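This is the structure I have questions about; it appears just below.
Here the complex is missing one protein chain, while the rest keep their positions.
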Amino acid sequence: MTVALSSSEIADRLKNQFPEAITETKKECLIIKGDFLLDIASFLKNTPDLEFNYLSYITCVDYKDYFELVYQLVSTKHNHSLVLKTQCRQPEEPIVDSMVDLWKGADFQEREIYDLMGITFKGHPNLKRIFLWDGFQGHPLRKDNSNDTEN
Amino acid sequence: MGFRRYGNGIAKGMALTFKHLFRKPITTQYPEERLNVSRRTRGTQIIWNRDTCIACSACARACPIGCIDMSTSRGEDKKLKVDNITIDFGLCIFCGLCVEACPVGNAIFLSYNWEYAEYQRSKLVLSNDELLYSNTKQVSGYYHPDVEKTLPEQTLLVNRTNRGKPWD
Amino acid sequence: MTLKTEPFVINLGPVHPSTHGVFRLRATLDGEVVMDIEPIIGYLHRGIEKIAEGRNYKQDIPLTDRLDYVASMSNNLPYVMAVEKLAEIAVPERAEYIRIIMAEMQRIASHLLAVGSLANDLGTFFTPFQYMFREREKIVDLFEMVCGQRLLYNYMRFGGVSHDIPDEFIPALCKLVSTMPGFIDEYDQLLAENEILLARLKGVGILPKELAINSSVSGPMLRASGVEWDIRKVDSYSVYDRFNFDIPTEVIGDCYDRYRVRIQEMRQSVRILEQAIEQLPPGEVLAKVSPRLKPPVGEAYAHIEAPKGELGFYLVSDNSEKPYRLHIRAPSLINLTALREMVIGWKLADAIVIFGSIDICLGEVDR
Amino acid sequence: MEVESKYIYPNLELDRDEGEVIKALQEKSQKIIPDPDAWLSEELNRNVLLTTVDGILNWSRRSSLWTVICFPACCAFEFIGAASPRFDIARFGMEIIRASPRQADLMITAGTLTWKMAPQVKRIYEQMAEPKWVIAMGACAISGGLFNDSYSVVPGYNHIIPVDVYIPGCPPRPESLLYGIEKLRGKIRKRSTIKEDK
Partner (left out) sequence: MQTSVTSFNPTFAFNTLPPDWPGNFWLHWLVFTIILIAFIIVSVIMFIWFERRLIGRFQIRLGPNRVGPFGLFQAIADVIKILTKEDIVPQKADKVVFWLAPLVALVPVLMVFAVVPLQSGAMLVDLNIGILYVVALSSIVSIGIFMAGWGSNNKYSIIGAMRDVAQLISYEIPLVLSIVGVVLLTGSLSLTEIVGAQNIPFILLQPIGFFVFFIGSLAEINRCPFDLVEAESEIIAGYNIEFSGSKFATFFLAEYSEAVLLSALTATLFLGGWSGPLLPPILWLLIKMFAVFAIIIWIRSTLPRFRIDQMMAFAWKFLLPLALINLLLTSLQIVFWPEASSWIIVLLSFAILVALILVWSKSFKPGGNKVGI
């Protein structure tokens, strides 16, 4: 069984390194500040007994007043997982750091989120629409994008 | 890599295809021979039963695409009755959710036949009496175990054998 | 002596015989050698995640069918598992077994297609493909018997499956299971040692272990690169912990290894099926669930080992009839990430084969 | 050969052009192209016996319908099912699936059509040499089906190209497809080439 690491435990370890990074520790996930995302991610990836070398998925949820990005990290060596979240509270121009340099697997998923949610990933090498065509108006998965508009 | 095995593998493959030359073809020659489809088949028609329908519109609500268009009204005896039911078979995906949703259980069915094609788009929209059971439209056993028992057994490819050996 | 050549750009697809759907590869070639590629997808983007937000939980099941349309059963499963996790619905034991039987049959069917179309990409004139389609047809027959459709099954429900299996199902399945290994041997005879096939596949498109993990690749591709990672074992779901089976892995991670892993997995699936038939308990197949399901506020992620890789559904509920957000972790899309690294430097013909060996389904890539 | 940048062609211009083509097509094709069913009513009025030449031409055309590859999605597998040993479309001489539209006669539109794909499908249709036919296979091809209300799906191929035969089902069984093809044959049988040529 993949063990879901308790987020409070990791939060304690992170507090030493990044005292201001953690906004909230829930039972199943760890919510951090967007500014520290890249640092924390590389810490999680490179710390020997954590070694989250596998990024299972990235997704984004639109909670109307903010976007929440969800990262599920897995370690294939220790077989444990952690859900990392960050909230993006600028609805106009949401910008998050790109994870492509750490995990190549983020490449298409970040493009997908950029395409469907309209979140810009800073540092992504090839950030452009992936599913929809150039010139498509809006970002369909946002809640303010009603379903019946044809474009 | 290379051909270190002297073309052994090629010869083996050729032997297998040659063996298949002498196996009987598994083709069903469709217009003349037909397979018995599954008893629960979700054929390309929806059959509506006017007599048992209580006009609750559960099927229309259950439909994921809203291809069932049902308008109801209160009759003189205060009972709901269906004024008009239209199903667009060009839109319908035959998922069977309407059949599952039916509270009476025998007002809407999927059909057992699947031979259905039209030259015109407009002819795919059927309504009212066209949806009723007829000689050309048989009821399928999907979600109707009682009907299921009356239907012929399905032809299975697994069961066909070649000279006593499993069909291959 | 070096010749000065000018690279040129060629579009493979979106309509191309061996892109398995509407996939487009903008490739820069230097003669026959691929200099660079850019996969362009989205030609089948139907907005399933958005549509799902507009329909209620049950109506979303048909949508999941159409993700990886060659493995519908496997797509139903994680979705209903995610909803069950959210709404805390218990599944009867018999239903769990039926689900596993279906999922494993689906794995065989999907791998048959994957191997068959890989052989097609190699240029065999449809013969292995036709032989494999014959076995797939047998499996499809059984699916049809259970749920009435041949391709898009819409079979699983919250708290079980929509129908119990008919009486004639188990004998037919036994027959299938008993003959299947023989057929897999035949495919091995036809393909595995063929020198031309070996020359085309061995050493081609190597995906090193580190890169595979880093690219979030999953499924047979990851295992071919030598990582023993199978959700059925590492994060066992349903009742998989009651079965004996191995995770086939290979070492190098070239096209041939990916082909081998698929063939081995079919054998393992047959093993699981044999055990599942033995253990199948009697009883109910569907727990009582309100038709207007309103799961409590929260989120859930359920994942399974689908034929193509780790298929997961991330579901957010706001206590209404409709899901607030449904994200699909599509293995095909993420497996594509590694394509560029594998293809560059190979010939055009190899690019096609490497692409074929990933085994993607465009319905799942684009959603 | 040195590759200059990490991605040697970001090619944003190309993407933009493609986007514009898609947009233009989308604006142009909001209406349904009427079914080419004039022959149905004409047939009653015409009541002219088809000539022998017509007979031979129609026989050859309906006996060798070569399909073009245009299989976006799910229904493709039922088409392949029809071509597989069990149903064997080759019996009708249709196993030659031409990848080049120039040499094909029949387009079986098996699968959902998105706006991104629509220009390509239109182009394939236009590249096919006359006479050509189109079968809309399955709900998505007829009306967009389950994805009818999606932001990126064309609600039916008949917004883009004229369709000759509609086969409902999601997907239709292989036999159902064969039935539809039989129906298309019926249509070809009644066609008069000599008269139609302008």
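Every chain is named by a letter (A, B, C and D) in the order it is written, and numbering of its residues begins at 1.
Simple rule for what comes next: a contact is a pair of C-beta atoms (placed from the backbone, for glycine too) under 8 Å apart; a residue touches a chain by one contact, two chains touch by 3 or more.
None of the values given here were measured: they were computed from a predicted structure.
S.K.: List the shown chains that the missing chain touches in the full complex.
M.R.: Checking the complete complex, the chain left out touches B, C, D.
S.K.: Looking beyond the chains shown, say which of D:22, D:57 or D:80 touches the absent one.
M.R.: Answer from the full complex: D:57 touches the omitted chain.
S.K.: Could you tell me which of C:17, C:92, C:208 or C:226 touches the chain that is not displayed?
M.R.: C:17
S.K.: Pick out the residues on chain D that sit against the missing chain.
M.R.: Residues of chain D in touch with the missing chain: 1, 3, 56-57, 59-61, 63-64, 84-86, 88, 90-93, 95, 98-100, 102-103, 105, 127, 129-131, 193.
S.K.: Against the chain that's been left off, what residues of chain B make contact? List them.
M.R.: Where chain B meets the chain not shown: residues 1-7, 10, 13-14, 16-18, 20-21, 23-27, 29.
S.K.: Touching the hidden chain in the full complex, which residues of chain C are there? Just list them.
M.R.: Residues in contact with the chain left out: 8, 10, 16-18, 32-33, 35-36, 119-127, 130-131, 134, 190, 194, 196-197, 199-200, 203, 344-350, 352.
Operating definition for what follows: only the chains that are shown with their structure count from here on.
S.K.: Just the number, please: Cα centre separation of chain A and chain C in whole Å.
M.R.: Spacing between the chain centres: roughly 25 Å.
S.K.: Between chain A and chain D, what distance separates the C-alpha centroids? Give it in angstrom.
M.R.: 42
S.K.: What residues in chain D touch two or more of the other chains?
M.R.: Where chain D meets two or more other chains at a single residue, that happens at 7, 85-86, 116, 146, 149, 151-152, 170, 173.
S.K.: Where in chain B do residues touch at least two different other chains?
M.R.: 26, 37, 64, 93-95, 157
S.K.: Touch graph of the chains shown: is it line, ring, star, complete or other?
M.R.: other
S.K.: Sort out which chains touch which and give me every pair.
M.R.: The complete list of chain pairs in contact reads A-C, A-D, B-C, B-D, C-D.
S.K.: In the complex, go through chain D and note every residue touching chain A.
M.R.: 6-7, 10, 12, 15-16, 18-20, 22-23, 26, 115-116, 149, 151-152
S.K.: What part of chain C is in contact with chain D in the complex they form?
M.R.: 7, 9, 14-17, 21-22, 26, 28, 30, 35-36, 38, 42-48, 50-51, 54, 62-63, 66, 69-70, 130, 133-134, 137, 140, 150-152, 362-363
S.K.: In their shared complex, at which residues does chain A touch chain C?
M.R.: Of all residues in chain A, those touching chain C are 1-2, 53-57, 59, 61-62, 70, 72, 76, 79, 83, 103-109, 112, 116, 129-133, 140-141, 147.
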